[in-house]
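Left out: one protein chain. Kept in place: all the others.
Chain lettering (A and B) follows the sequence in which the chains are written, and residue indices restart at 1 in each chain.
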Amino acid sequence: MMASLFGCGGEGAGDDAPDAQRTAEKTRTAASTTFEAIGQGVEALGYTSTGAGRWAICGQEPSPNGAQYVAEIAVTQSNVPPSKYGAVVREQAEAQGWSVKEAGADTLEGRKDGLTLRAQYGAAGMNLSVRSRCLDVPKDEIRRLTDQPKDDLGVAPPS
Amino acid sequence: MALVRVSQPDPLRTTSAAAASATSGVRATGESMSDAQESMASQGTPASWTGDASQAAANEFTALSARLDAASAAFVRAVTVLDAFDDTLQTLSSRRIDLVERVSELNGRIDTYDADVAASDKDDATAQEALVQRSANLEREATALQADVDAWNRDQESAEQTVIAGLQGVDTVAEGQSAASAPNRADAAALADQLQQKVDSGDPEAVADWWSGLSPEQVAALVMHSPQLVGNAGGVPSEVRDEANRTSMLSDIDYLTQRRDDGQLTDLERQQLMNAEDARDTLDDYQDRIDPETGENQAFLLVYRPDAFNGDGGVAMSLGNPDTADDVTSFVPGLTSEATSLSGNVESMDRLMQLADGKNGDRSVAAITWIDYDAPSSGEGLTDDPWDFLQVAGQGKATDGGERFADFVDGMRASDQGPDAHFTAIGHSYGSTTVSHAATDNDLQVDDMVLIGSPGTGSADTATDLMPEGHLFVGSADYDPVTLLGSPAIGALGHDPAQADFGAHRFEVDPGSYRVQDLFENHSSYFNEGSTSLDAMADVVAGQTPDEVDGRTLGSYQTLDTLVVGSSVVSGGEQIWNGVEWTGGQVADAAGWTWDRAKDAGSWLNPFD
Partner (left out) sequence: MSSVEADWNAITAAARVWDGAADGLDGAWRRLHGTTGAPMAPNVAAAFETFREAWVDEVKDVATTAQAHAESLDDAAATYSSVDDAAYQRIRSLMPWSYRDSTIDPDGGPPPMPTPSPGPSPSPPPPSDSTPATPQPSPGPSPTPSPSPTGGD
């Protein structure tokens, strides 16, 4: 009933709160294991935090069409040089089951289970994110989800 | 012949982000102290008084303001050394990366050498001679590189000692008093007056010029004394605007939270607190996002005016540093005027920025969300019907907003470093009318313009009234009712720029849903993931040209009346065109309008099913 022929909103035939919870958990799990694997691969010496996950709107205000879960962390220091980041990310991500491709200069994207991994790196560090698909939830649920405080991914500090 | 590998430099024990965060807390405290100090000083002994000193000292306003003045002087010194430490850390960080590269590379060659030695024929004198030579060369390189690594390690220690000494120099009240009476102490109030004059004269280039002549201590003093002036002044570097605005934001939260706990908040203050917290929450969303080239946090609070527009607030936030980015875009949203829509709009721009970044090769992108104008809202008692806003609001706010936006862009141009950035303005809904006015009335200094979901282009009759040929891009979904307000003739907000005879470059947008209850959704679908509109906008931001589609001509699209009737029929005729309270219970104006959904949704007729 909610699906529109004209591409209004997400891919699910309507999602609900339990779907959202499952999606958040799945995204967090994939993110924390992948971030840790990449961090170890580049011999990370520091991150911006232990990683954070939150809900973000899909589409646009004032009428967003859904919500997606975004998990992020950034590597701020490492003992592997940035010139090797691309190779390390590809290797570690593929070992985690992601199918990886280039998405622009110094940017890699991976796909797995409806999730999208993104690594953008440069001379001073690397941004890592895992996003879920856009969930087709009603507007008040979008508001409820995006008002929630961030979740800690619990990514272990580098050894 | 065993070669010793070069050791990696020590880890950087303090990141720039860690130093910046501590400095931010000190600045915010300093601002609150400075405000209290001035308030007390204004009730205390005037500087011109020449009578008995003990009388002056007996006045508590005088006495306490002197204590705060000593504290302020100490804080200015502390912030100055912390800022210097932050700068040094950024340099150390990039040097470290360089060293890590060189160490990895050289150690790799040493590994290769070791393998070659192991595989070599001991009886081959020529080969052994060559290996000895290689060993000597590698050892020389390793010694030199180790010296560089050791020097870096010492430089980190030295940077730490410098900041420690600086802090120790002002960690007592007596030291604060000395700092307060130092002859070369920066006069923050005088500097603020000078800056205010330059801002009032409307010349951001002059501001930028003047700013570049300030000493680090003057900068520290001025930011702590007048962060709201500095943070919103065009021409001031974006990094500094961000620091100043975060300072104001934090000290506002501190003060207003106290007032709230004391039960003393006015209505305006309550809104200010909400705006401050919203800015803080949005910045927090991007706490884990760094600029991969500099390591700095990627979110910049460029405008922070929490009490503007009767409490709706003015705000602007960039992802990416617009002073250093090659491709900069600034987005002006429409009917949402409350700062609580900041995070959603920044999300949309984040999505656009990432897509554009994938298209522009090695060039960097910064994406600004600008909501510093008085957009129409139901809070002003116009009407609860979102549809009526657009018509009843008229162009007054777009005209004022256009001037403000053009000024903002002038400010960005003035603080831009290096070669001029490629700048794209994007206006959505009423924001597109605002951007249009900025161009026709105020000489908007952008290279490309995108109008999406536009109800009208203000006083522009044709594309070249807004931009030179080929630089105006329009996206209008055919089932977006807002874009039909200006067509085919002219509407309250001007011409429809999607009309073929307007002369803009129209790009493809999914027409949207044909059900009447979804029509307004079509007005908010331009940033949908995977959409042709998002892709086209990313093309423009990246300096490329999206594919062109035909503009609207008579008969090629449905006018508003036809669309409304037709879509009502398709939805079973039970729907009426009626703006209502959004299901979340919030009054339709800010975030999210939905049409009344019939309870018997399942029985709707849809000939397309």
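Criterion: contacts are C-beta pairs under 8 Å (C-beta built on N, C-alpha and C of every residue); 3 or more make two chains touch, one makes a residue touch a chain.
As the structure is a prediction and not an experimental result, all values here were calculated from the model.
K.L.:
Could you tell me which of the visible chains the hidden chain touches?
P.N.:
Among the chains that are shown, those touched by the missing chain are B.
K.L.:
Which residue from B:N59, B:N153, B:S178 or B:Q445 sits in contact with the chain not drawn here?
P.N.:
Of the listed residues, the one touching the omitted chain is B:N59.
K.L.:
Just one of B:Q8, B:T45 or B:S476 touches the chain that is missing; which is it?
P.N.:
If we include the chain that is not displayed, B:T45 is the one touching it.
K.L.:
Out of B:G234, B:G453 or B:G491, point to the residue that touches the absent chain in the complete complex.
P.N.:
Reading the full complex, the residue touching the unseen chain is B:G491.
K.L.:
Pick out which of B:A22, B:V117 or B:L131 touches the chain that's been left out of the picture.
P.N.:
In the full complex, the listed residue that touches the missing chain is B:A22.
K.L.:
Out of B:W152, B:W211 or B:Y255, point to the residue that touches the absent chain in the complete complex.
P.N.:
B:Y255
K.L.:
Residue-wise, where is chain B in contact with the chain that is not depicted?
P.N.:
Counting only chain B, the missing chain is touched by 13-15, 17-19, 21-22, 24-26, 28-29, 32-33, 35-36, 38-40, 42-46, 49, 55, 58-62, 64, 67-68, 71, 74-75, 78, 85, 160, 163-164, 167-168, 170-173, 176, 228, 248, 250-252, 254-259, 262, 264, 268, 272, 305-310, 374, 376, 380-383, 385, 387-388, 390-394, 396-397, 400, 485, 491-492, 558-562, 564-566, 568-569, 573-578.
Assume only the chains that are shown with their structure count from here on.
K.L.:
Between chain A and chain B, what is the separation of their C-alpha centroids in Å?
P.N.:
From the centre of chain A to the centre of chain B is 22 Å.
K.L.:
What residues of chain A sit close enough to touch chain B in their complex?
P.N.:
For chain A paired with chain B, touching residues are 1, 4-9, 45-46, 48-49, 51-52, 54, 56-65, 72-74, 76-84, 103-107, 118, 120-127, 134, 138-140, 142-143, 146, 150.
K.L.:
Can you tell me which positions in chain B touch chain A when the two form their complex?
P.N.:
Where chain B meets chain A, its residues are 8, 11-12, 15, 17, 93-94, 96-97, 100-101, 104-105, 284-285, 287-295, 333-336, 341, 343-345, 347-348, 354, 357-362, 428, 479, 510-515, 518, 520-529, 531, 582-585, 590-594, 601-602, 608.
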